[in-house]
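Supplied in structure tokens, the structure appears directly below.
The other protein chains are all here in position, but one chain of the complex has been omitted.
Moving on, here comes subunit A:
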Amino acid sequence: MSDAPPLPLAAPRAALRPERTQARAGLLMFAPALVLMLALLILPVAVAATLSFTDYTLGRPDLHWIGLGNYAEILTRPSYRKMIGVTVLYVVLVVPASVFLGLGAALLIRALKIGQTFYKTVYFLPVMASLLAMAIVWEFALHPTLGLVNRTLALGCGTALELWPWFARGCAGGFPLWLGDRDHALATLAFIGIWQSFGFNMVLYLAGLTAVPRDLYAAAEIDGVRRATERFRLITWPLLAPTTVFVVTVTTIRAFQVFDTVEALTHGGPAKSTYVMIYAIYEKGIAQNLVGLGAAITVVFLGFVMLISAAQRRFVERKVQDR
């Protein structure tokens, strides 16, 4: 067998290496997807990153490389430093409240014997409604003199509520202007943000809760776990960990992206107290045509988002190892 002369092979070379032909066919087939991905997903980011090193302004024909100039401006100019602070503060205000309200609502709804669908629908309404449309309602409700909020608060004047110093001050000198007050505007926007987003988290948690095996609660009861808080700590919270990682990531990214309420209600004011990043990108890059600067803020923004995604990945990987 082994000393037989090699047979002349008439077949083409390619046929000898089927894996190479296959690889070439595969390359051809996934090329369109690759091109689309590059053109639609990577290219815009690359363009933005490139523009962020220029002073490009829409309408002006010339363009200069200014290196890190835009970034230096973001880091040194107080209004941009404040922008980052305001954005982070908004996120810090919205995310924990939205996540825990979502979890709380989900737990309460699950405990209901009747009316689950009703509560689910009601809490989900703000998520479905356009925030811009709802902004009109909020603007109306929060109007300093005519608004429902301050008029309701005024009803409490002269009652025991005045024992609360903040309330007494409101009665004496007028209640806050809310959106028109630099000390209250961001918190008010955060409140609207929480109101709008927790219903979505509730739905995610409801889905997460259905995946928790009922037997675990029975086992815990047999094991002597009597209190609801300990049941939560032993079973619900740990088993919802993957849901929580996801909910926190999504809520954080969405809070970073807050724009519509700012545009509709405050335009970044008063005194830049609600000047968040996406609004700044919009104002500089689109309204004022300062494309280079807008692009630099965009890159910083993307940096934040990537950081959050990376943190989520680490969490998930650790969980996978745990299991």
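The definition used in the following text is that contacts are C-beta pairs under 8 Å (C-beta built on N, C-alpha and C of every residue); 3 or more make two chains touch, one makes a residue touch a chain; residues count from 1.
Here, contacts and distances are computed from a predicted model.
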Which of "L-lactate dehydrogenase complex protein LldE", "Ferredoxin-type protein NapH", "ABC transporter ATP-binding protein" or "Cell division protein FtsX" matches, in UniProt, the chain that is not displayed: "ABC transporter ATP-binding protein"
Of A:41, A:108, A:218 or A:286, the residue in touch with the unshown chain: A:218
Touch with the omitted chain, as defined above, among A:20, A:81 or A:233: A:233
For subunit A, residues in touch with the removed chain: 213, 215-216, 218-227, 230, 233-235, 238-239, 241, 322-323
